[in-house]
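This is the structure, below, for whatever I ask next.
With one protein chain held back, the other chains of the complex are shown just where they sit.
To keep things simple, chains are lettered A, B and C as they appear, and every chain counts its residues starting from 1.
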Amino acid sequence: MTLKLGVIGCGAIGREHIRRCSKVLQGAEVIAVSDINAQGARDVVNSLGLNAEIYADGMDVINAPQVDAILVTSWDPTHEAFTLAAVAAGKYVFCEKPLAMSAEGCRRIVDAEMTQGKRLVQVGFMRPYDSGYQALKKVIDRGDIGELLMLHCAHRNQSVAENYTTDMAITNTLIHELDVLRWLTDDDYKTVQVVYPRTTTKSHSGLKDPQIVLFETQKGIRIDVEIFVNCSYGYDIQCEVVGEDGIARLPEPSSIQLRKEARLANTILTDWKDRFIDAYDVELQAFINDVKADRLTGPSAWDGFAASVAADACLRAQQSAAIEPVSMPPRPSFYGN
Amino acid sequence: MTLKLGVIGCGAIGREHIRRCSKVLQGAEVIAVSDINAQGARDVVNSLGLNAEIYADGMDVINAPQVDAILVTSWDPTHEAFTLAAVAAGKYVFCEKPLAMSAEGCRRIVDAEMTQGKRLVQVGFMRPYDSGYQALKKVIDRGDIGELLMLHCAHRNQSVAENYTTDMAITNTLIHELDVLRWLTDDDYKTVQVVYPRTTTKSHSGLKDPQIVLFETQKGIRIDVEIFVNCSYGYDIQCEVVGEDGIARLPEPSSIQLRKEARLANTILTDWKDRFIDAYDVELQAFINDVKADRLTGPSAWDGFAASVAADACLRAQQSAAIEPVSMPPRPSFYGN
Amino acid sequence: MTLKLGVIGCGAIGREHIRRCSKVLQGAEVIAVSDINAQGARDVVNSLGLNAEIYADGMDVINAPQVDAILVTSWDPTHEAFTLAAVAAGKYVFCEKPLAMSAEGCRRIVDAEMTQGKRLVQVGFMRPYDSGYQALKKVIDRGDIGELLMLHCAHRNQSVAENYTTDMAITNTLIHELDVLRWLTDDDYKTVQVVYPRTTTKSHSGLKDPQIVLFETQKGIRIDVEIFVNCSYGYDIQCEVVGEDGIARLPEPSSIQLRKEARLANTILTDWKDRFIDAYDVELQAFINDVKADRLTGPSAWDGFAASVAADACLRAQQSAAIEPVSMPPRPSFYGN
Partner (left out) sequence: MTLKLGVIGCGAIGREHIRRCSKVLQGAEVIAVSDINAQGARDVVNSLGLNAEIYADGMDVINAPQVDAILVTSWDPTHEAFTLAAVAAGKYVFCEKPLAMSAEGCRRIVDAEMTQGKRLVQVGFMRPYDSGYQALKKVIDRGDIGELLMLHCAHRNQSVAENYTTDMAITNTLIHELDVLRWLTDDDYKTVQVVYPRTTTKSHSGLKDPQIVLFETQKGIRIDVEIFVNCSYGYDIQCEVVGEDGIARLPEPSSIQLRKEARLANTILTDWKDRFIDAYDVELQAFINDVKADRLTGPSAWDGFAASVAADACLRAQQSAAIEPVSMPPRPSFYGN
């Protein structure tokens, strides 16, 4: 039985997800699309040779009776409304991050979903679907390194554009760590502090880069995350987990070891798109399979809400130079123990 | 347009390929199967919930008009006949290794295919579809290490069963290297020599293990391959390519780096099935895509023939302790330059 | 010309230094020793077969006219007095850490040395003499990674005895980092903060372990040091230096790479004495050579004072949970730019 998908938003990420569902993954078909720019939607459908209806309004995609599930890949400020509409229609919905423009918006989706009585929403956090993070999670959960005490992490980009601002280090960059580290540790943030090393001369004026974000979790785990978006040498994601019995480290992406020109070297990626490309496939295939099994298991609306609450605290900590509380309400039993 | 597949042989590998084509890959559907054991075929169809017709005779699968392409995963001695029948029927056929029980049998398939006038046969050598070997090939082809001079390779299994004999080091184990090293070097073997180190006490009587196989290629490249099937520590495939400008090495499989118990360690695989599991998916997806594009690009009948000729020379070299010639006829232009 | 050394204190470290100067290094001879326990001194002299006079009082060693230079390896609380006496006598003196029991004590030595008009004191910080740190320093000073922005460090012991208390994480353990990181960065600490992850269950009650110490330097470099003295897996010193152009990491100690029992592993040291054993030789040989060249270049009294001031701030930060200033006066020109 093929899952019939409707996709709202045919920009870069929307187009990629449509291609993925149509050409790479199993068990789904894109039968309805919409975009604010109707011609853009037509171009995607034609270039991929799809047999999909084009709608002027995303709400019509949601309400089309033949559509089983929804992908929301539209302009960020429209995510909340489309997701709420899908929930109201009782349809499964995969919403790209951010789930909403504020923690309050995320909370409205959580409340709507709980009212509706069933998990319907998956947020587009793809890192838990990366094979490296999955292997790390397995080592942790198997107890190989004992109880967790500390995590040392880094998120480095080669460079960013002039329009990247200091707060985007949280909302665009750290947001991925905020989700994946909750998942790795099975824990919630309690406090956060931001410190600023001296800024690299490779940063543009107005951007403080690098930054270090320091968390304490509810269980007392300490996490430090270096965010360095003009590191100049490559795109590099590091995660070292220190437990009572040992230390586990996220693998470097696989590459050919070369002896050449007086160096023993492996290539470091420079384009972030190469780093998690497989994870996007795994993420959407999992969504398709879960919807067909009528039971979501991926990042939930609650996870989206938690990341948003943590991000808000980080933004306050960027300004205050103080240790800021992360005020998460207790997790409803609806979202599991 | 979905490719309609017929599968001959529902044993372990057949069942895996049927699952792959039905549940993992895109663009194909298994609509016909057969097995010498009819109940086995029914079990596979039922357990996977397929909508596939079960035939008593593989020849009927080949001749079923609704079947577009054939997978031959039956008992080894039947490969040649089924592949020849598929070629005669003008249908694309993916035949698991070995293509035939002898170089002569492979040659008959080559001749049939050339007579038929079009490449129709792909042999099930999956290593060229492994991401590590693909990265290595890219480094070589891009000229990063210059002209190739030597390859140092190893194929190690943790242990083998009592029924594994000395010649199987060639026919079952080295056969994969025979194919992938031709592909990596874009070259053919000229001579081969086998030397026997002292045998590990972990081998059973009657099995000489390890063995070292030494090749010279047409271009003068020297290749040494250690075959060690009771190495006791894991399943380990090594390939180091020495060029004029540098040396490239096949990556170790990705794994979590662990600091624990006074060791900085990565896990080594122990089950060969884990090592190339992704390569099988990529291999069959490539076959499906190529058939739909009406143009095969994977390991050809000629490649199967070449591996078989080389294996025969290796078997002679195992016996003679001499340097044996590998007598390959020149490659017909039909199979590319 | 052989340098005539007098050694005050024949305990574990004293004995090792006497052996080193007598049996391993070039250009020096131990001709006078003393210990609070006269028999201990005699045992050392006899077991090493030295031709050295034994004095009851360390002050007599200092004042013996045939003694050229002094090693102070006595009980910590006596370091200051012996060092001051050596300076007063105008003799070069190598004093094991700590230089004195307080920053004020260190300052008195600095003042005495400046009054005396010549650098006479070297403090026993051996890390700058470790080949790994030296290679790291060279990479930094050559500009290979550009201006420094952040350092991520860790100091891990397998376990510590019951008498190890929370403050000893600073005074006994971090003290080495306090010195070597000033040297690496050519910078001074400005502020310090201590945070406590949840304590490992392998720690004894009363010891908070691990701890994380966070520094800001005068230049704005941010340094985080994990101190984890019951890490259980080994003795492990890590130092990663993040610069504008790249990242350099202290090498792991050299060890045999082993493929065995499904692991690709290198041994991690468990005894701290093995880690810097070569550095002690290099350190003392440098002291001997420098004294003979009449010009000290190693860790100075000022460096000892700086480490002590920083340690005091760390101890305050352990208690206050606040960001504490590190109040270093400007470096006198006497100690170089």
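The rule is simple: a residue touches a chain if its C-beta (ideal position, glycine included) is under 8 Å from a C-beta of that chain, and two chains touch if they have at least 3 such contacts.
Model, not experiment: these values are computed from the prediction.
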| item | value |
| --- | --- |
| Chains in view that touch the one left out, judged over the entire complex | A, B, C |
| Contacting the left-out chain in the complete assembly, out of B:Asn172, B:Thr200, B:Ser254 or B:Thr270 | B:Thr200 |
| Candidate in contact with the missing chain, chosen from C:Met114, C:Met168 or C:Leu258 | C:Leu258 |
| Hidden partner chain, touching residue among B:Asp141, B:Asp186 or B:Glu244 | B:Glu244 |
| Hidden partner chain, touching residue among A:Met59, A:Met168 or A:Ile268 | A:Ile268 |
| On chain B, residues whose C-beta touches the chain left out of the figure | 147, 149-150, 152, 195-198, 200-202, 210, 212, 214, 216, 219-222, 224, 226, 228, 231-233, 242, 244-247 |
| Sites on chain C contacted by the missing partner chain, in the whole complex | 23-26, 131-132, 135-136, 139, 144-145, 245-251, 253-261 |
| Sites on chain A contacted by the missing partner chain, in the whole complex | 233-234, 236, 252, 259-270 |
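Here is the rule we use: only the chains that are shown with their structure count from here on.
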| item | value |
| --- | --- |
| Central subunit by CA centre of mass proxy | A |
| Homomeric contact chain B-chain C: same or different residue positions, threshold half | same |
| Geometric centre distance via CA averages, chain C-chain A, whole Å | 45 |
| Inter-chain centre distance, chain B versus chain C - centres from mean C-alpha coordinates, in Å | 59 |
| Numbers and ranges of chain A residues touching at least 2 other chains | 245-247 |
